[in-house]
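Every protein chain of the complex appears in place save one, which is left out.
Here the chain labels run A and B in written order, and each chain numbers its own residues starting at 1.
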Amino acid sequence: MMYKPKRKRFKRKKSWLSPSWRTCLPMTVMILLMWSYAAVAQDLSNADLQRWLDTVWVVMTGVLVFFMNAGFAMLETGFCRQKNAVNILSKNLIVFALSTVAFWAIGFSLMFSNGGFLDPIMGGLKGFFFSGREADYKNVFTSLDWANVPLSAKFFFQLVFAGTAATIVSGAVAERIKFLAFFIFSLFLVGIAYPITGHWIWGGGWLQKSVGFYDFAGSTVVHCVGGWAALIGAIILGPRTGKYQGGESFAIAGHNLSISTLGCFILWLGWFGFNPGSTLSADPEAITHIVLTTNMAAATGAVAATVFSWRYFGKPDLTMTINGVLAGLVGITASCAFVSVRSAAVIGVVAGILVVLFVEAFDRWKVDDPVGAISVHLGCGLWGTLAVGLFSAGPGDLYEKGLGPDKGLLLGGGIGQFFAQLVGILAVAGFTVLSSWIAWTLIKMALGGIRVSPEEEIEGLDIGEHGMPAYSGFEIKRDHGL
Amino acid sequence: MMYKPKRKRFKRKKSWLSPSWRTCLPMTVMILLMWSYAAVAQDLSNADLQRWLDTVWVVMTGVLVFFMNAGFAMLETGFCRQKNAVNILSKNLIVFALSTVAFWAIGFSLMFSNGGFLDPIMGGLKGFFFSGREADYKNVFTSLDWANVPLSAKFFFQLVFAGTAATIVSGAVAERIKFLAFFIFSLFLVGIAYPITGHWIWGGGWLQKSVGFYDFAGSTVVHCVGGWAALIGAIILGPRTGKYQGGESFAIAGHNLSISTLGCFILWLGWFGFNPGSTLSADPEAITHIVLTTNMAAATGAVAATVFSWRYFGKPDLTMTINGVLAGLVGITASCAFVSVRSAAVIGVVAGILVVLFVEAFDRWKVDDPVGAISVHLGCGLWGTLAVGLFSAGPGDLYEKGLGPDKGLLLGGGIGQFFAQLVGILAVAGFTVLSSWIAWTLIKMALGGIRVSPEEEIEGLDIGEHGMPAYSGFEIKRDHGL
Partner (left out) sequence: MMYKPKRKRFKRKKSWLSPSWRTCLPMTVMILLMWSYAAVAQDLSNADLQRWLDTVWVVMTGVLVFFMNAGFAMLETGFCRQKNAVNILSKNLIVFALSTVAFWAIGFSLMFSNGGFLDPIMGGLKGFFFSGREADYKNVFTSLDWANVPLSAKFFFQLVFAGTAATIVSGAVAERIKFLAFFIFSLFLVGIAYPITGHWIWGGGWLQKSVGFYDFAGSTVVHCVGGWAALIGAIILGPRTGKYQGGESFAIAGHNLSISTLGCFILWLGWFGFNPGSTLSADPEAITHIVLTTNMAAATGAVAATVFSWRYFGKPDLTMTINGVLAGLVGITASCAFVSVRSAAVIGVVAGILVVLFVEAFDRWKVDDPVGAISVHLGCGLWGTLAVGLFSAGPGDLYEKGLGPDKGLLLGGGIGQFFAQLVGILAVAGFTVLSSWIAWTLIKMALGGIRVSPEEEIEGLDIGEHGMPAYSGFEIKRDHGL
């Protein structure tokens, strides 16, 4: 626009373009236009194709994450007693339905829309009851602009993540919570609490923009948040009747380890969506690297937990193998894109040992967590978040400068990233503990208690809460009143 | 063709093409040819890449639909008694094998090949024993020409749909039908009945071409057809022994709600193939929109059925939560590509309430449907088909003119589309009811009855039909002779 050619000069001097070249200049435009037009009219452009492919990737991985709900349902139900199976199944089935409604109505907007001057702290209110129509949300979900897929794809992928956080709570409060109390808490968690801390980290909030906190696929965003909410719920509820008697802790065996193992496999499967899908793009190097780190940590977590519990308890404990798989998966979630495969193996080993220790510790502290959800998701979520500061390969190795955390402490980096991770952990802990406590307390007041009656607990929540047994036709054995 | 340039005029007047432009004309051809050749020789063209991507999409979603067989198997088995578990598992496993054989031998051709002058009513006979070789079928499967994937991909995707229809029947006739009778009926349904009505709607037949009936992913084509066939089967069989005594209906509890819930999750998962895969193309806007409407209806269906049954029966009933999920999914199947996310929420709510009412109604009418298959698939299949006429966003909103139904009645459209949907419903009902009745009756005559003996029914079909129990090693409880 600012350029005006001087004709004289071109006539006098030899043009920098030879005549052959010059005569063809208009041609450039013509051919490129024809080519562009042909591409538009007949075929998708390369940019379109990438967007199509990225969308397929996001949808398929999101579907795998959705399926984790089945994994949690089977895992938790099998780890509990048969008299409470219907209750746990009901909770785990309805919770994703509730999550869908709550995240659609409120959560998605609070987490990812632009909160204006409040943006460091929370998202805005313009995306409530998400319509699915991208044109309705110009400049609303700006924090997700980086991803090259339809807004509906982003919504779906974030929804299945939000659902996961709510499911984590289910296991820790199992076998004694009123169905309605869990129903309401799930709406609160997915609609309000999870989106707010999620906004800090993934929605453009202060932890992301000011602190440089990194959590690739949600060790903190999903697992610690679910874990803190579960911990507060378990504390407020108190332990199951008969669990702690005369200073001793009684093991209450799960009723169906077949479906628990199936649940573990389904969760492992789902994590192949959870972690690599968080790229929101089908970039081959990124997704296959994340597949390897994810699987490696799961494997070393399983082996470490099995061998460690073998030493510890004298026998290889299937429930610890299961929790070891999950520990490794939760542990690698924050750093899966930032660490090497070998670091992932170490992260998994530590997670596998930690989960055994955490299970023992929570039991000693009389926090009754029937399925080990707090140990797995909170314990290893914390470890995984810190692991980013310890093991990150650093910019220039696995990723470009500005796209990931600083080099980890154990790899010769500074303490800075580890400190940022610590800040994030504390901030999320503070908010989630406080807000969960308030929510559980309010629900308790509203319902006149969140715990079923002692009689109902002894008889089983299936009959009390739902009026039906899970296993009609089988002879049931009652041990020690449990 | 009509244009003849006048040379003189060009000579005298300044050409509309400057010399620079003119000299390069041959170049256009040259460069574009070089570019085309380069693309062909070294890389896939953009059209090829789209075809590759579409095929991956169709295969992956088809695989998810295949997995729905596992969902139905678990759902139905768990809802029935343990003494009939082997029988139900056998039926649900063999049915997809039989469907594969029947659809390969006959069904695919009857449904999608060109029927010549009979084409409005049924497909042709040239595609029997489908070879998988596209070149063998020039101008045969013309009704599927619109999709940009190999014919084998189309066959596979349609096969897994056909299998679904047959599976629906299994649940409604459970706990009393002879294995061989179901075996034969499945061959009939997938080989003949399903393909004929399917041809009317998806194969270029009269409902598609003359009536303007729309059923995007099969509320009618799959679910109503399966549901009608199941209804007729259940009526001809009569209720299970002991179900209705002295005018009262006795609840017969399922033996394993853990696997039923798992089945529900697997079906929900499978629907992420069923509905978005029906695009037969990976178009990002289309598939993600359908993912959202599908999931939303499932969620609101689950919540509505749970809350409604809670009011109705006093307690939240897990089997109703499960059926609510399925009701929402069946309900959104016909319209998933045509309605907004918010309409999907409404469609799901209505479906969730309807399924509870249908279960009650069929029980009052003494139609014994052990797993609620008729309520879910027929009841909500009808609702879903009508919902197209009520909620469609209309051309120009979600889709182009000529690609979908008219605007729905409740959104200010006319009654036309609703009426077209009604015509389709009635036509499919008429044909399926009649042909199923004939088929069941012929099978009854051939086998000397389609129902097992009363003694076998009391003892359980597992021993009677298959000679083995499902749960060896567990003590079994027999309640009230059930």
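What we mean here is this: a contact is a pair of C-beta atoms (placed from the backbone, for glycine too) under 8 Å apart; a residue touches a chain by one contact, two chains touch by 3 or more.
Everything quoted here is computed from the prediction, not taken from an experiment.
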item: Per the touch definition above, residue among B:77, B:220 or B:375 touching the missing chain; value: B:77
item: Which residue of B:112, B:130, B:202 or B:440 touches the chain not shown here; value: B:130
item: Touch list for subunit A against the chain that is not drawn; value: 18-21, 23-24, 27-28, 31-32, 35, 45-47, 49-50, 53, 56-57, 60, 64, 81-83, 253-259, 261-262, 264-266, 268-269, 272, 276, 282-285, 287-289, 291-293, 295-296, 298-303, 306, 313-319, 321-322, 325, 340-342, 345, 471, 474-479
item: Interface residues of subunit B (partner: the chain not displayed); value: 22-27, 30-31, 34-35, 39, 42-46, 49, 51-53, 55-56, 59-60, 62-63, 66-67, 69-70, 73-74, 77-78, 85-86, 89-90, 92-94, 96-101, 104, 129-134, 149-150, 152-153, 155-156, 159, 179, 256, 259, 262, 465-475
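Keep in mind that, in the parts below, only the chains that are shown with their structure count from here on.
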item: Euclidean distance of C-alpha centroids - subunit A vs subunit B, Å; value: 32
